[in-house]
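Only a single protein chain was left out; the remaining protein chains are all shown in position.
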Amino acid sequence: MSVSPVGNRAWQLGSAGIVAIAFVGFFTGLKQSPEAAPVRDTQELEQPADPTPSYGDLRTRDRGALGDLHPSQVQRFADAVDRTPPEGPASETDFVGAVAARQETRAYWGAPPSIPHRVNDSRAPDCLVCHEKGANIAGNLAPRMSHPRYDSCFQCHTLSQDPRTAGSQGISPENSFDGWKSPGHGSRAWQGAPPTMPHPTRMRETCISCHGPTGKVGLRTSHPERQNCVQCHTSSAALDQRSTIGTPPTGR
Amino acid sequence: MQRRDFIRSSAMTAATLAASRLAAEESNAGDTPREVDGVHFQKAPCRFCGTGCHVQVGVKGGKVVAIQGDAKAEVNKGLLCMKGYHVGLALYGKDRLTKPLLRKNGKLVPISWKEAIDTIAERIQADPKGFAMYGSGQWTIPEGYAANKLVKGGLGSNHVDPNARLCMASAVTGFLSTYGVDEPAGCYDDLDNCDVLITWGNNPAEMHPVLFSRVMDRRSRGERVKLIDIGTRRTRTTEFADEYLEFKPHTDLAVANGIAQQLIERGEWDREFVEKNCAFREQDEPATLNGKAMDFEAYKAAIAHYTPEKVAEISGVPAEKIRMLADLFASKDLKITSLWCMGMNQHTRGTAINNLVHGVHLLSGHFGRPGDAPTSLTGQPSACGTVREVGTLAHALPGGRVVTNADHRKQAEDIWNVPAGRIPEKPGYHTVEMWKRFSTPKDTGGDISTIWVQVTNPGQTLPNLNQLFFPSRKIPGKFLIVSDVYPTATTEHADLVLPSALWVEKNGVFGNSERRTQQWFRMVKPPGEARDDCWQLIAVAHRLLELGNEGMKDRDGKFIFHVEKDGKAVPIWDFAHYYDVNVDQHLFEEYRKFTRLKHKDLAPYEEYTKARGLRWPVVQQKDGSWRETKFRFASFDDPYADKSRPIDFYHSTTHDHRAQIWFRPYEPPPESPDKEFPFWLCTGRVIEHWHSGTLTMRIPQLRRSMPGSYIEMHPDDAARLRIANGEKVLVESRRGKLELSAWLNGRGRPPRGSTFIPFFDETLLANLLTLEDYDPFSKQPDYKKCAVRIRKIG
Partner (left out) sequence: MPISGLILTTRPGSEACVLDALRAVPGVTLGEPMGSRVPLVAEAPTLRAARDLTETLMRMDGVAFVDVVSVDFQDEEL
């Protein structure tokens, strides 16, 4: 059979098998040494999985650690995200830690992050199952994606480890590239003024991806109830490739 | 009242912000470098594939520190792929070549640039006819132009051929024999307008990711785009497809013929379009590229053989799927774009299958409206610009000219201002022939004694390496010169290695798959003593002049690369003075004179410094501005098309404004699986790595994501051979063998009896196995199919 386009969200959420495959990636990634998966018949894999598999099915089909997940479980992961806002602005330590953690998965400030967990390489990306809304899976936060919906996730996001079942060489070539680092905070016009955005908004239009409940502690906003971030926080024309526009007023 | 003020100011803020965004998107023309946080951003086309995305390169302290997708670029609209986002890292691998190296007593030892240039010039001077230049679709336009002029206009030899021979030569012969002129009529705008996208043996999700998502993202916006993947193996593209049609390797010709047969049988071909704009063509004897005319009745009779049932029998694609394809082509309401790349080009019947896909579009009239286009993609950033347009092929001259045409030779000699008769009539050696002769002793016909390789890696990418590459390394008197940026599978075996500048370490101009010419400026210095490839060519030319080579002088006795500034000659052969002038601009303006003949007009260099590339023909308007052309031959857009007809094939091979619909029968491949070698082997690429991996394997993010090669096979075949996922296997063909690990249910999934190996890994050379058989017209080898056997090791 042919797989229908990923554009159909109902299809996506309705197919627990596919969902399971997405999660297999995550959980096998947590194991110390992933074992070689048994040889599987692709014919079987290509069949649409029904949401509630029979026992016989479970015995013969490799669905991974979360193969018997029901779609409602997906919602449970989304619900598991703690949405309590921080009590106040983040501490400097948390903030610095969060910025440093971001750097770990990026070649330079502004590069698309690499994927820190295993994925099923042979499928159209099922990333949106977790990353469309954000999810909490056993304490691991899957951030909501920061940009508009694109389906071809692997176009930009590299894997952080060899996707092949075995034979990983784990080689990281020597490269002296020293990437641009985040300057950290935006600027404030005066003490207490809303800070400007220190980063471009392109591909980072969804502020709550990092500054909401699935973001890193240290980056989360203290006032999530205010939805229109750009009302107070200004973006940078230079960062957003708009620098050719206009000149500052002369104060005439 | 206060609240009103607040609402008013909010409304103004929102409107101002939106207006600034709109204005930013609009101001496409100018290019003002930006500076942010001490990082200086400037535009450049990406170094990797033929898509031709523009990036914003961030430079701080003389180093590239960041890359952004260029929001003003029409090609990529601010997005990139994983290779593009990491392209800046390609400059900083620890083992960059920084000194010229000469092999002495079997070891490469550092020498001076002077010694290196002298060595090359002396070898050429000693045997000019035994010298060949092996170039690349990664050459910039000025580099390729200089190489072409040096060899054809200077040395009076046609032995220049590029790696693009291995990559898109069949697309060229396909366009030439169909339309009389090379390169696609459509452009990427078709991807924004098509209702149906057909990928013919093509995996753009991995190989041209930005173009692929340009189409697929339309679905996220609620548009309907039907994707039909016609292939020999399931890929990431298949995952997005509405229909996957799996054909037996080499039988794509039958599939295309099946569509044509149905259109004719049902009477659903576009009579009006065909009667006005097309003629029919078939093979002549002996075979020539342009064949001979056939009438419609003869075509109808010939194509009648390819009934859906017959096609199903040959190709394995079910008859109803062939009918489904015919239904689509029969529907004039739909707009259909076909994409192809190596699957159709690396094919011993490459020209033929190219003809057939053009033919299906012509026969059905799916041509010339935005969204209706047969479009071939290129793998290299300037395969179109430097190879096809500059003509760095053994039979070609700049601007679509060929050496076999006396008028064309004269035009080139006049523009180059070199004596009449300088350019030989006989084509030089094409890639396979060149390397075969280099790997053959002189007394048995191996008349090529020196090859200078620039910007490519034949020690990894030539087919059948044991036949075409390695023998030369043991024959006395064969001298291999390689200009590159890193140690490669080729430099490892070279006699002389020259360290080159890479990408934004030099000025450059590329030409992408949609006829878009793109310019960039040097932004950082190359490491150590690495120098521009173009400078290397000019320095050797000047050394030849000093050695008394008359070919290096033009009719007026001046150096063929003479450049003046303020009335004085600039010694550009001395690297200290190379950037006293913009040599690129000088060469580009000279090359521009060649571009009018085939209506591939280019704008002045200056225009390209401002734009994110312009699609030729670029024609000056009455108000002095330069206008690019999106849809060639379509009179609503192409300034050279006759306005009295909607479509005008003004370079028709038959000089009657008609394109050719070919009849090309299916013929079996030169090697098929048999008892001894029971599996098909297909080779190809992966998204992380670009071609031979020289650059991308040195980028940690990409290498971590895909560190090594593997063989994909069907789990049933693996089970039968008792091979588990990840186990080592021995793969053997009649030409060589290779040990690698199996990846089952991996990224790509070949059907039973088929296997796939990517060729990026220099430690696991896929081309020890491949076949050097090539298409008779394009001379492009078939890397996509040969027979292998597989055995579990241990």
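Labels A and B are assigned to the chains in the order they are written; within every chain, residues are numbered from 1.
Heads up, the rule we're going with is that contacts are C-beta pairs under 8 Å (C-beta built on N, C-alpha and C of every residue); 3 or more make two chains touch, one makes a residue touch a chain.
Here the structure is a predicted model, which is why all the values come from computation and not from measurement.
If you put the hidden chain back, the residue from B:8, B:271, B:577 or B:752 that touches it is B:8. From the set B:20, B:466 or B:609, the residue in touch with the chain omitted from the display is B:20, counting the whole complex.
One chain of the complex is left out; on subunit B, the residues touching it are 4, 7-8, 10-16, 18-20, 22-23, 26-27.
Please note the rule applied: only the chains that are shown with their structure count from here on.
Taking each chain's centre as the mean of its C-alpha atoms, subunit A lies 34 Å from subunit B. Every residue of subunit B that touches subunit A in the complex is listed here, in rising order: 10, 13, 17, 20-21, 23-24, 27, 30, 32, 34-37, 39, 41, 56, 58, 60, 63-72, 78-82, 85-86, 88-89, 91-95, 205, 209-210, 212-213, 216-217, 219-220, 227, 234, 236, 238-244, 687-688, 697-708, 710, 714-716, 718-719, 724-727, 741, 743-749. For subunit A in complex with subunit B, the residues that touch the partner chain are 2-7, 36-42, 45, 107-112, 114, 121-124, 148-152, 154-180, 183, 200, 202-203, 230-231, 235-246.
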